[in-house]
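Let me begin by presenting the structure, written as structure tokens, before commenting on it.
Here the complex is missing one protein chain, while the rest keep their positions.
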Amino acid sequence: MSGKYKTPMLDELEKGPWPSFVTEIKKAAKKSPMADDELGQLEKSYVTKRGYWKHGGIVGVLGYGGGVIGRYSSLPEEFPGVAHFHTIRINQTSGFFYTAKALREICDIWDKYGSGLTNLHGSTGDLVLLGTKTQNLEAIFAEYSSRGWDLGGSGSAMRTPSCCVGPGRCEWSNYDTLDLTYNLTQEFQDELHRPAYPYKFKIKASGCACDCVASIARADLSIIGTWKGDIQIDQTEVKKYADSGMNIKAEIIDMCPTNCMAYDGKTLRIDNAECNRCMHCIAKMTKALRPGKERGATILVGSKAPIVVGSLLSWVIVPFIKVEPPYTELKNLIRKMIEWWDDNAKPRERIGELIETKGMRPFLEAIGVPPQPQQVKEPRKDPFFFWSESDFKK
Amino acid sequence: MSGKYKTPMLDELEKGPWPSFVTEIKKAAKKSPMADDELGQLEKSYVTKRGYWKHGGIVGVLGYGGGVIGRYSSLPEEFPGVAHFHTIRINQTSGFFYTAKALREICDIWDKYGSGLTNLHGSTGDLVLLGTKTQNLEAIFAEYSSRGWDLGGSGSAMRTPSCCVGPGRCEWSNYDTLDLTYNLTQEFQDELHRPAYPYKFKIKASGCACDCVASIARADLSIIGTWKGDIQIDQTEVKKYADSGMNIKAEIIDMCPTNCMAYDGKTLRIDNAECNRCMHCIAKMTKALRPGKERGATILVGSKAPIVVGSLLSWVIVPFIKVEPPYTELKNLIRKMIEWWDDNAKPRERIGELIETKGMRPFLEAIGVPPQPQQVKEPRKDPFFFWSESDFKK
Amino acid sequence: MALPQRQTDIGPPKYDQFLPPIIKKNYGKWKYHEVLTPGTMVHVAESGDKLYTVRVGSPRLLSTETIREICDLAEKYCDGYLRFTTRNNVEFLVSDKSKMDPLLAELKVKKYSVGGIGPRVSNVIHTQGWVHCHSACTDASGLVKAMMDELYDYFTTKELPNKVRLAVACCVNMCGAVHCSDIAIVAVHRKVPTINDEMVTKTCEIPTTIASCPTSAIRPNPAKKSVTINEEKCMYCGNCFTVCPPIDIHNPEEDGVAIVVGGKIGSLRTDPKFSKLAIPFFYNEPPRWPKVVAAIKNILETYAKHAKKHERVGEWIERIGWERFFKLTGIPFTFQHIDDFTFARDTFRTSAAFKY
Partner (left out) sequence: MALPQRQTDIGPPKYDQFLPPIIKKNYGKWKYHEVLTPGTMVHVAESGDKLYTVRVGSPRLLSTETIREICDLAEKYCDGYLRFTTRNNVEFLVSDKSKMDPLLAELKVKKYSVGGIGPRVSNVIHTQGWVHCHSACTDASGLVKAMMDELYDYFTTKELPNKVRLAVACCVNMCGAVHCSDIAIVAVHRKVPTINDEMVTKTCEIPTTIASCPTSAIRPNPAKKSVTINEEKCMYCGNCFTVCPPIDIHNPEEDGVAIVVGGKIGSLRTDPKFSKLAIPFFYNEPPRWPKVVAAIKNILETYAKHAKKHERVGEWIERIGWERFFKLTGIPFTFQHIDDFTFARDTFRTSAAFKY
């Protein structure tokens, strides 16, 4: 069943210490002719330096509009096992926590219907099952959903929200990233499964400014934990860092972006009013420093990849918001954002692009957030600005 | 002759210690009914909060296309003295040096034909004569030109080049700003007087990075002096600064943008390879530090006011060029720049705007300057870049 | 009276004939300078020669009578040699040290404003305003006079962390260097232009007029052989007015001025910077614009109080952050502050780190 192909090119990629994806495909190929043909086609790509996949057609499961990426080989005669080779996106768990039992179950079903190849995980966060045939889709869905697993998003829809490990294992999480992400995923089930938006909409949640889920770079809505109030200092631990050889001046004081720290060799002081909560000092002196006590998050909007007028990073919209169950305020805010976007965007226009086109003001007005200096790096440079009738009434 | 108008509003502006332009107009009004009507019309503007000038018509002197700004009152019956109120732009001297004799001569002629009001100087640099009638223009030109004074630029033409005081009185001038400016003004006489460009073109020359003529912000071509080689240090003078109470660490070392300076309380050291020649240390310790010995200039292109897509600052094109009489290399370079602009620009498109539209590459190729990292703050962020056939040949 | 024979394309007289002998001798050979008082400095040449400069404030708009007065002084104390600065001040070039005190004494008697050298306010760059320009929506000279009266001590005596460059632009054409000034005023419109259709038909080229609008707010109005303006899109730049005067952008009731801050020109320490919007609007209140003047003084003094030595206004603001600038000055932040034009993308904050 396996080993149909000689793969001298790919074999080169089994050498060396880093785990080899080629070995993985070969492992799967032992059981699955689909995986074996994937191997063969990939070897051909390595020789000719081009891919052999056709544009995805629309395939899916009944009642859903997304969650499956249709994929067909352009060489179906040569590689019949990948004539269809669709991927299934399954919602990962919040924080990518699993038990061996759960993962085994996932594998069992997948071996039954698919290539035996997976991505743990996809870039958006989904658990990606790589390569199956159209006729298997309904069965796969029935098997997974009956065991509590649902499909992720694709197309012009809400995409699977994703988060950092947060309170599960991190001392800096300013809100419950796992719970919020679970809640939002549940909240937007319909929008996730039935594409009805102008384009994709992604949510990512990080517990602090380290942003371990890269939300600021690749989520239409980035939720980044932060605090109010003074950074908590344990001076004894500060001393221990100094004793253990840390150059507190060079590594901490001089690297503080706001220059709001001072250290006289004994006591570390922070002018908290000037701190911008960048996390540097806390991250590098984790035993000595902890975030302030009033916890919440900053809401940022708009990041995306460069197609087609350059990448965007997310923009600060709400400097500080409390993030506590049942997350009503945040959910309402998100719904208002999406509504405005949905009402105004052209097809394939992300929310960040729309804000750029329309201007920040209509967006802020639509979602009921006032203008604040925290939303900008600096005020405008040119003297060309709009006035509304409402600005004249006073 | 004067005092036709009551000017209660403007009279308010004769109070206070700063010299009053109202007093100046009144002084002129004593001799000139034109100036008096200017005063009357201006008082009216102060009452009604609007100007009363019409769009300039085209007026000028024979054989020239510029140098005079036509100006007509929109209330010629009410203020007949300013029915015509054109300004004459006269080329200032390099560095704005004058003798009393020369200035008196200028005044005498102006009293004869104009309002007796001037601007010393216009924002581009010209000596501006404020307010005369169409029928006087030829006479004015004959009088001035016969005494060695020529008109400045206006319209879509080369504008009067301007420069800082430079070697005339400044210890930091890296080339002869006065002589270069004089030379360039002579070189471009035809282009200055007969508008044939797509739009205005301004040249400003500063002797160092202090940029005392603001060239980087308001000249299509900014010539800013700089050097190669080590900053010259006089350690005795360094010590004197320290002794006289200068906090060398706070004021100099810590403010050096490249962090390339060190001071141990005795000796000041500069890692010249890392110095970006910003001028801070030299400017603040003028007795102790002097520019390096190989002198020249950086050529920057493109600055302008915000109309209509935002202001531009000039961009580095040639990081270092020698600037020595007869300035052949520089003149050729400028001619090539203007030629490319002239060939490619739409009407009312400044050279900076054209570079933005066409991209930096065609401009650099046209003027024969290679790409260099000094031309950018940072390389491009997006992955969308052009390739020419010539890039493939290798 | 016969006119003299005109000459063409002769350019300006060569500068060297206006240089005092001490400059000719030490041309390009200056060694250092020292600021002696806020209005005087000395430049010392390698030869040891010393050139004294006395700087005097000027309204820029000068009558020939005043120029002659200045010439008298120059002849009396400087062998007739003087110059103007790039910010329109007058500089007496004194070669003979013994003439300094008498010159200063006479300047004092004649109420000249001596100052502007070193870390302080110098003259205000400004342009025509209602005095001469059809485009003006405020008066530049009046604003300057009102400001400088109020900030007078910062010209003549008081020291600041560094130079503070002030400017006034009487319309968004910005003929001064407002766009890169420490603190500056720019006059702005706030209402869509009104259109005199008949005159548009007669005097304007319709396609050029339409093309002049940066936001594509202008559309043809074929019925009237004129144009119409989409109110939603117009941001009152006045470019249409420049190319087609019957599209009148002026509105005396709603025109006024904005204040911008934080620009700089020199490359010292930090790169040259554009000025950014601090206060989007004040009504024109001639003759002395008291609210504008008070606002500028507030910004200047907040800077003076908080900046480090040698920090320019923009450097200070960038160090503390714009959010802190608004807090310290008490200036409210409005929708107008948020860019929605060319630079919008770069000005939105893309970081979780900011001050409250």
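Labels for the chains are A, B and C, by order of writing; each one numbers its residues from 1.
As a convention for this text, a residue touches a chain if its C-beta (ideal position, glycine included) is under 8 Å from a C-beta of that chain, and two chains touch if they have at least 3 such contacts.
Everything quoted here is computed from the prediction, not taken from an experiment.
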{"item": "Listed residues A:9, A:233 or A:366, member touching the removed chain", "value": "A:9"}
{"item": "Residue of B:61, B:90, B:129 or B:224 in touch with the missing chain, whole complex considered", "value": "B:224"}
{"item": "Contact footprint on chain C, counting only the chain that is left out", "value": "267-268, 271-272, 342-343, 345-346, 350-353"}
{"item": "Touch list for chain B against the chain that is not drawn", "value": "209, 211, 216, 224, 226, 228, 257-259, 273-279, 298, 300, 302, 310, 312-316, 319-320, 356, 359-361, 364, 371-388, 391-392"}
{"item": "Residue ranges of chain A at the interface with the undisplayed chain", "value": "9-10, 12-13, 15-22, 24-25, 27-28, 30-31, 35, 38, 42, 45-56, 63-64, 71, 85, 87, 90-104, 106-107, 110-111, 116-121, 123, 130-131, 138-139, 141-143, 145-150, 162, 164-165, 167-171, 173, 176, 178-179, 182, 185-186, 189-190, 193, 209-214, 216-218, 224, 250-251, 255-257, 278-280, 283-284, 286-287, 305-311, 313, 377"}
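The definition used in the following text is that only the chains that are shown with their structure count from here on.
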{"item": "Chains linked by the largest number of contacting C-beta pairs", "value": "B-C"}
{"item": "Taking each chain's C-alpha mean as its centre, the one farthest from chain C", "value": "A"}
{"item": "CA centroid of chain B to CA centroid of chain C, Å", "value": "13"}
{"item": "Whole-Å gap separating chain A and chain B, where each centre is the average of the chain's CA atoms", "value": "51"}
{"item": "Between chain C and chain A, distance of the C-alpha-averaged centres to the nearest whole Å", "value": "48"}
{"item": "Where chain A touches two or more other chains, by residue", "value": "310, 381-384"}
{"item": "For chain C, residues contacting two or more additional chains", "value": "172, 174, 179, 214, 237, 274, 341-343"}
